[in-house]
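Please see the structure below; I have some questions.
Below, a portion of the complex is reproduced, with chain positions unchanged.
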């Protein structure tokens, strides 16, 4: 099943991935990263590999796997 | 201003000993680093001291750590640039890494435990490690973590009084009563820590 | 004594302009003078003046040209690269004898450089970065208070001589906040009649504002008039601050930010018993050459401190004219000298 | 500032005959102009003065003269005039108008001044909707500097910098500035006219009057482009030059109102 990997410490917490995942699979972490922001986290689920999250990430923080 | 005054004239040198506190505040963009410094300077001025405040160079580069520099002195201040601070306030880890080495021997480090974590390695300095962000979070606005730092500093500074800081804070938040209240709480909490 | 307000130099400069009666500002954003542009946006709005965020520095200086031609106290501000773009305009303003105030909060160069404080535009300011034989009055404040006060002065001088005046600051002076006393009781802008201004020719012959002189010898005659004016300014408007020049073997020369630091170094040196004095030129043009010449009677050595590779030092050398040793200590590209660096230099000189 | 009385046709006083039905407008001085024979600038200079006289605004006018063959306009115009650095004409006019909104401020610009070095200034003055009038004399060359290519030079036209004729590939297209300006909501009145014949010249006069009227009525930015002969650097007689406008130039740069709000 497709999945994504978010580089936690690269994430700046813009959450554009969060709102752009058609399946609502990305959530906001409860803990801070090195940047002092709460990074986006992949809450594993029915990911379709549609890439929408990664397309929106301004920081190249998301890799999508098939 | 009279032209005469501006014309060449000699002045008596100021050679008596001055007390000067040099403070460096550093953290992320959103952590109110500039405001922190300005409030310190304003409070120093309120106390009758000479003060300068200087931001990290302008806004031409985004992101990264921001810092501001404050000098509070009983005498005239030459450069506002703080190269080896007496007091270092760090709000995030990167700032500690970057500026720890600059702190004067015997200087005071005020560190935001929430984001900086454990004690720094360096010896020979005084360290205050306060979970500022957590405290601020408790008061309902993580942005007032910087007030915790000021409070803590006011309790230890030779140039600042908590009363002056509180007054200046009030002025900064006039018409914003609610924000003032939260910030004041954080300030007091810091003062007591 | 009125209460002092904590203010950054850029704001103080803007407030100085407002108090001087400036009601026209055109500028283009550039760090480290953005606070000034923003301040003028706010204050022109409040005072019913005109604020224009121009499409470029070129447009800005030429809008100022227009406003000045129409008789208004007008100002523009920028930082190094932006001021380079204004050089043609400055040459025109001078040729057309239009009064206005230009502010340069210098930053590190050349090229894009960085946005740290610098004094690398001294030559451009005092020798003439534009074309032709001209001079503009250059004032060098060294604190927020002086940014306020010299801005009054700049407007008054500009009107008095129908010539642009430049405030030469830097990123440190512009961005640093300091206490400023805001109501200097003894300043009233010297607003003078401008019969030459373009206001429509009702009841008079048409006025013409121009720098073109085509007739045989006409431009040379115009230049002679200008040179006479420059001579008059040189004779009348030199301003400087001196410290201990009457007993000092070593005299520091520094302006603006560098002067603040040099002065502290001087104090440190004197504390150590060294006979060190200082001359701080306030007007960079006209340059206080007479003061320096006079200082040569006592001083054996000069140490010029600049945040540049050495620019004002040439004017010091010209004034000293071989009568004393002239040494230089400079930091470049945004580097700021420290008191102890300067002290070290001083000690090496004794 | 009070307006002077409005009058329809006012001709130069020294003519001294009631029978005169056409003469030099009063706003135009008696100085002989320095233009080459048959140069359109001479006509446009007069038209501007006719419009100014028509509205009786001579004493309110402040003109901004360009660097170009019209650089000596202040010798010919009997009202306040400012010089402007090449191309910065609209910026200077902006400065003047903003501090003296009751004056009537116009620029007079060549195609080098307006469409090359001054591109940014004209576009942003129009975009800001400055309440000024722009008289834009398009003669397709840099007259003053010796007939180099202008941005408006037609394809194939020979100039001192395009000796084999302007090549679209190398030098690009003759630029239609008015068509660009018309896109801007700040530009309220945009018309192209020509002075190649008496008929067109009369139309040009009306357009120029309209442009001033817009300003008088505080309607905002107005611009009139005038196709104009430069016989000298077209290497033609004035009559040939006028014909060239009719047959070639005005075909490429169509005459008429592009916009009127």
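Each chain carries a letter (A, B, C and D) given by its place in the written order, and its residues are counted from 1.
Keep in mind that, in the parts below, a residue touches a chain if its C-beta (ideal position, glycine included) is under 8 Å from a C-beta of that chain, and two chains touch if they have at least 3 such contacts.
Predicted, not measured: the structure shown is a model, and the values here were computed from it.
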item	value
Whole-complex copy numbers (one chain of each kind is displayed here)	A x2, B x2, C x2, D x2
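Everything below uses one rule, namely that only the chains that are shown with their structure count from here on.
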item	value
Distance from chain D to chain B - Cα centre to Cα centre, in angstrom	61
Centroid distance [mean C-alpha coordinates] between chain C and chain B, Å	32
Euclidean distance of C-alpha centroids - chain A vs chain C, Å	53
Interfacial residue positions of chain B with respect to chain A in the complex	28, 31, 92-94, 114-115, 133
Touching residues on chain D, where the partner in the complex is chain C	1, 4, 58-62, 64, 71-72, 74, 77-85, 88, 91-100, 103, 120-121, 123-124, 128
Chain B contact footprint on chain C (complex, rising order)	4, 6, 31-32, 34, 114-116, 149, 152-153, 171-172, 175-179, 184, 186-187, 239-246, 257, 260-261, 263-264, 266-267, 270-271, 279, 282, 288, 291, 334, 336, 338-339
